[in-house]
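Here is the structure we will look at.
What follows is an incomplete set of chains from the complex, kept in their original frame.
A, B and C label the chains in the order they appear, each numbered from 1.
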Amino acid sequence: MIIAKGLSKSFIAGNDTISVIDNLDLTIDEGKFACIVGPSGCGKTTLLKILCGLEKQTSGSMLIHGQPPDPKKQRFGVIFQEDSLLPWLNVISNVKLGLELYRIKDADQIATKYLDMVGLEGFEKYYPHQISGGMKKRVAIARALAVDPEIILMDEPFADLDAQTRSIMQKELLSIWSKLNKTIVFITHNVDEAVFIGQSVSVLTKRPTKVKTTVSIDLDYPRSRLSPPFISYRERILGLLQEEISSL
Amino acid sequence: SGFFNSPSMIEVRIGCLDNDLHQLALHVAIANGYFEQNGIKIKLFSYSSGPTLMQSFLAGDLDFAYVGAPPAINGRAAALAGSSSNIPVIVASVNLEGSTLVTSSAISSISDLNNKVIGTPGTGTIQDILLSTFILNNNLTVTKSPALISTLPILFSNGEINGFIAWEPVPSVAISQSGAQVLLTSHDLMPNHQCCVLVASNKIIASNPAIVTKVVQIHKNATDYINSNPASAKLIAGNYTQLSQSVIDIAFSHVAYNYTVNVDSMKTFLLQMIQLGTVTTVNSSQVDSFIDNFVDTSYG
Amino acid sequence: MLDLDVTIMPKMDRFRSVLIGVASLAVFVVAWQAITMATNSPFLPTPVQVFQAFLKISTIGDIDGYTLWWHIGVSLYRVLLGFAVAVITAVPLGLLMGVKPLVKNVASPITEIIRFIPPIAWIPLSIILLSGINRYIFLLWIGIFFPILLDTIAGVKRTSETQVNMAKSFGADNTAIIKKIIFPSALPEIMNGLRVGLGVGWMCIVAAEMMGGEPVGLGRLILKYANLLQIDVVVLGMVVIGLIGLAMNYLLLSGERRLFKWRVEIKA
């Protein structure tokens, strides 16, 4: 159970203060697949960093099971927006990194298992520069999942994939989620993707951001992109988002 | 000094060594205004070692130089071996003797030098040759430690070397600052040996012999001044070496200011240099003619 | 590799470039021989004379009886000692200065002034303050320390924030972040600093050996024969220093290439 109450965050850049998040409220129940969409630069990544304790809010509260987030006490599986693989480690060592930091035994075995899960068996010894962007993202996903996190946080994980690969990855992620049954917070700017994958889609306002509306997507999995309710969810959320972009 | 800068003044380029008490005559001549009085404006070049000075001389940078006999010999030998157009000619002596081997008080006799480390101001210097010959002649085992001249007193006071041989005033500095004792002077090693010489370039000799005569005369006058007015000469020495009169007093007792070249000792040096391998382009049968042609004291 | 006119095939290319290099060196040596023979100056040795000097010094030895190999060995020993001390001091300080602004603020005013003082200028002080091999180590250290320090700091600064955040998101503490992220990530720059530093150190050996003391070392060899106006041995010493510097650089560079295969840029 993730509860943000009156959450605000501002940065000091030079002599200016930039308010990025302003009085944001958000609740995500355990085991849910929650999507967050919002205009570019609104503060999505900042929210995610607060969610896993990498940034501290300026005011308000962010609680996970009643505790402020701290990766030294709780386990997160974070998939960052940018490439976060270590280029000097091969694929399997990259996956083992989180396991080693948490001093989890049988790191090799666990890492192999999760690499298989994301379809990268056989690529253990490859270095990041030898695999494609999509494969890199899958390694990052395996690394995040391998530590058996309580909460998975994903920041536009499929942004740099082509449509075909993206659609395959979305399906794979859904099947992993249904197996593991973890809470997933999934940030994207792709409304189509959010409606396809999430149980709820929270639309953020432009910066300083807060939650504009949370739309609950009451469709069974697997969803069809051409079904009328899918299209109507999509149009509705696109419309909400458009209001934010055009008022920039 | 702009007053003297009239076109009638002739400029000559003179090289000398940094901080060298042997070359006091040059500094006396400058301080007493001898050059200006003779219508000569000098441009002074200063070097930290004789070999560097000689390289510069052979490259044509200098008309005259105050320099130790061995670098001068080396320079002439090298110039004659090739087709260099700047050949040094000795026109006067600057001083005789003037090198001192100082040691710690633990070394009181020659045999005490065995298995000791003795500093020198570098390969090919007069002190290096004096020491090497002395070691050979006395069958001693001594490790030579070549170093920058200015660092010898420090190495000595640190106890890294047991003594050193150098030109004045450096040994006297060690005597007054670090309790060094004189073990041997030049006089003990090779009495009356030639030390620094005044060389002129063959070019200026050919193009302006009159100026050579004037410079040699100035040099002789300055040397006479030192010998007849030691007290004022010591003050001039104190000015450019920045040393106290007590150190200069010690140093003075080790140097003979004399403008007459000791040709025989030059021949001995050259022979020793050939034996030591520091001169390779002259053989021992050529020593006499080499030195006789080198020295031309007919000016001034 | 950027190349405005790629006209030939890679394999041929490599062979051809070695060939051109060798030809270019040959032309250089022949030109040198021709010019020095024409000038006939005692101070401009021909390559043949330098080679003869090489034969003499490497077999019979120099004027004090030390062979070229002995000079090379002693100089290498001194440089490597100085290098070792510089690595041990510069890398940890660089990591600390990169990570902790406080350490950087305290140290940099002093390091910034000292780093522009050339090793030769330290000779008088090093003679006063130190003795024996320590003096050589100090002078070489002065030369080697700063390239390594600056490159280590630069390496730390270039560490990706995302990678550090990633480690933090797995609960990593500062020690783990330095060990697992910052140090490996800065390693290419550090290795670069080591290579540059070793090159600088090797070039400082002449300055270090000039202050004197012991009669061996390549720098000392050069000085001895410069004093004797025997320039053939001086040039021999220069060529030997140049070649050994080149060889050390090449060795470290190929080590880097092997170590940092993951770093695509290094091939550029």
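Here is the rule we go by: a contact is a pair of C-beta atoms (placed from the backbone, for glycine too) under 8 Å apart; a residue touches a chain by one contact, two chains touch by 3 or more.
It should be emphasised that the depicted structure is a prediction, and the values quoted were computed from it without experimental measurement.
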item: Number of copies of each distinct protein chain, complete complex; value: A x2, B x1, C x2
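Operating definition for what follows: only the chains that are shown with their structure count from here on.
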item: Chain contact graph, described as a line, ring, star, complete graph or other shape; value: line
item: Chain closest to the middle [Cα centroid of all protein chains]; value: C
item: Distance from the mean Cα position of chain C to that of chain A, given in whole angstrom; value: 48
item: Geometric centre distance via CA averages, chain B-chain A, whole Å; value: 84
item: Residues of chain C touching at least two other chains; value: none
item: Chain B-facing residues of chain C, complex; value: 39-43, 63-64, 123-124, 127-128, 131-132, 210-215, 220, 223-230
item: Touching residues on chain B, where the partner in the complex is chain C; value: 49, 51-52, 54-55, 58, 71, 74-75, 77-79, 81-84, 119, 122-125, 143-148, 150-151, 154-155, 158, 160, 276-278, 280-281
item: Partner chain A, residues of chain C touching it in the complex; value: 160, 162-163, 165-173, 176, 180-181, 184-185, 187, 260-264
